[in-house]
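Complex shown without one protein chain; remaining protein chains in place.
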Amino acid sequence: MPSYLFWLFSAVMLIGGGAVIALRNPVASALAVVTCFVGLAGLFVGLSAFFVGVIQILVYTGAVMVLFIFIIMLLNLQDEAKRAKPMTPILAGLGLVVAFVIQLLGVLARSPDTVAPALDQATLAESASALVNSGSIAASGKIATALNAGRLPDVHLIGRALFTDYNLPLQILGVILLVATVGCVALSKKTNPSD
Amino acid sequence: MATLNDYLLVSGLLFAIGLAGVVLRRNIIVVFMCLELMLSAANLTLVAFSRFHPSHGLPDYNGQMLVFFVITVAAAEVAVGLAIIVALFRARQTIHTDDLTSMRG
Partner (left out) sequence: MNLAWLLLFLPFAASLANQLVLKKTGLAPLVSVASALATFILAVMLLGTQGSAAFHWASIGDFHLDIGLQLDTLSTGMMLVVTGIGLPVHVFSLAYMKDDDGKARYFTGLSLFMFSMTGIVLADNFIMTFIFWELVGFSSYLLIGHWYRKPSAADAAKKAFITNRIGDFGFMIGILMLWGITGQLSFDKMKPGLEAFQCANPTIWVGVLSATVLCIFCGAVGKSAQVPLHVWLPDAMEGPTPVSALIHAATMVAAGVYMLFRVQFTLGCEVFQQLPASDVIAWTGGITALLAALMATQQDDIKRVLAYSTLSQLGYMVMAVGFVAGDAGMFHLFTHAWFKALLFLGSGAVIFACHHQQNIWQMGGLMKTMPLTTLTFAAGCAALIAVPGTSGFFSKELILDAAYQAGSPLFWVGAFVAVLTPFYMTRLFVVAFLGKPRSDHAAHAREVGPLMLVPLAVLALLAISSGYSFLNRFAPALPHHAGEFHFNLVAGVSMAALVIGVVAGWRLYAGKDHDPICIPLLRERFKFDWFYDTILIRYFQDLLASIIHFFDEFLINGLLVGGLSRSAEGFGNLFRRVQSGSLQGYAFVFGLGVILVIYFTVFI
């Protein structure tokens, strides 16, 4: 990904994030989150993580944030009333964030930097043959074909990992989602005093 | 070309924004959104490491698996969390955290 696109998406993401905490209206905050996530999805795509980028848009922006906005609408929240805000917690919070950023810069300054390895056809074909040789993919399968053609079969690779190495966590995740669903129903149910 | 540290810096700043939101905002839904921001910042880090530390010449899909799980669990968490917020609002008629201090010792 060209540098300017990286900085563009980064700027979109950070400005969106900043707007989340700067805007007073919760709906505006939610829309700022959407903006932020769009930028984030761009960064994902730039990192060749197409699948993650797509579900970032689909799941987060499409489902989760819609849910947020739905709840905000449901609760019929007004703008936050102007409250006398004590300065101490705000200063303390800002101090905390500043300390975190300073630490972040410190960590980054002392950690080695790397550039992204190339993902051209030669590299991909080489890794395809390595995978075929290790027996994890079929030589004539879609993955090998795509790799040899110089494309990154992102969804296929993730799907393969998800249903082989990560099968058990995937099942557990399904259970977790079920539990969450049941929990939401239980929580949302109007409790009848006579029960 | 953006290097690994550029991605980490951006993700760290997003995390810091999320943290600031959690600490500074008083609307519990906004706080919740900021939590999502922090999770996403972590996701960005994971994806960046997966891309910059390849295995067999391909991005390390173990990192992206983790991102997948995080997003899924976050979706579930949001569902449950929002249900709790709705229940809380029904009980207290407020989602302002300054008013929710019944845990005060």
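Per-chain numbering from 1; labels A and B assigned in written order.
As a convention for this text, a contact is a pair of C-beta atoms (placed from the backbone, for glycine too) under 8 Å apart; a residue touches a chain by one contact, two chains touch by 3 or more.
Model, not experiment: these values are computed from the prediction.
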item: Residue among A:L8, A:A22, A:A63 or A:L96 that touches the chain left out of view; value: A:L96
item: Identified contact with the non-displayed chain, of A:A11, A:V107, A:A122 or A:I172; value: A:V107
item: Per the touch definition above, residue among B:V23, B:L46 or B:I85 touching the missing chain; value: B:V23
item: Chain B, residues in touch with the chain not shown (by the definition above); value: 19, 22-24, 26, 28, 31, 97-98, 100-105
item: Chain not shown, touching residues in chain A; value: 89, 92-93, 96, 99-100, 103, 106-107
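Quick note on the criterion: only the chains that are shown with their structure count from here on.
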item: Whole-Å gap separating chain A and chain B, where each centre is the average of the chain's CA atoms; value: 8
item: Residue ranges of chain A in contact with chain B within the complex; value: 1-3, 6-7, 10, 13-14, 17-18, 20-21, 26, 29-30, 33, 36-37, 40, 43-44, 46-49, 51-52, 55-56, 59-60, 63-64, 67-68, 71-72, 74-75, 77, 80, 83, 89-90, 92-94, 96-97, 100-101, 104-105, 108, 111, 113-117, 119, 123-124, 126-127, 130-131, 152, 157-158, 161-162, 165-166, 169, 173, 176-177, 179-181, 183-184, 187-188
item: Chain B residues within the chain A interface of the complex; value: 1-10, 12-21, 23-27, 29-30, 32-34, 36-37, 40, 43-44, 47-48, 50-52, 54, 56-59, 61-62, 64-65, 67-69, 71-80, 82-87, 89, 95-96, 98
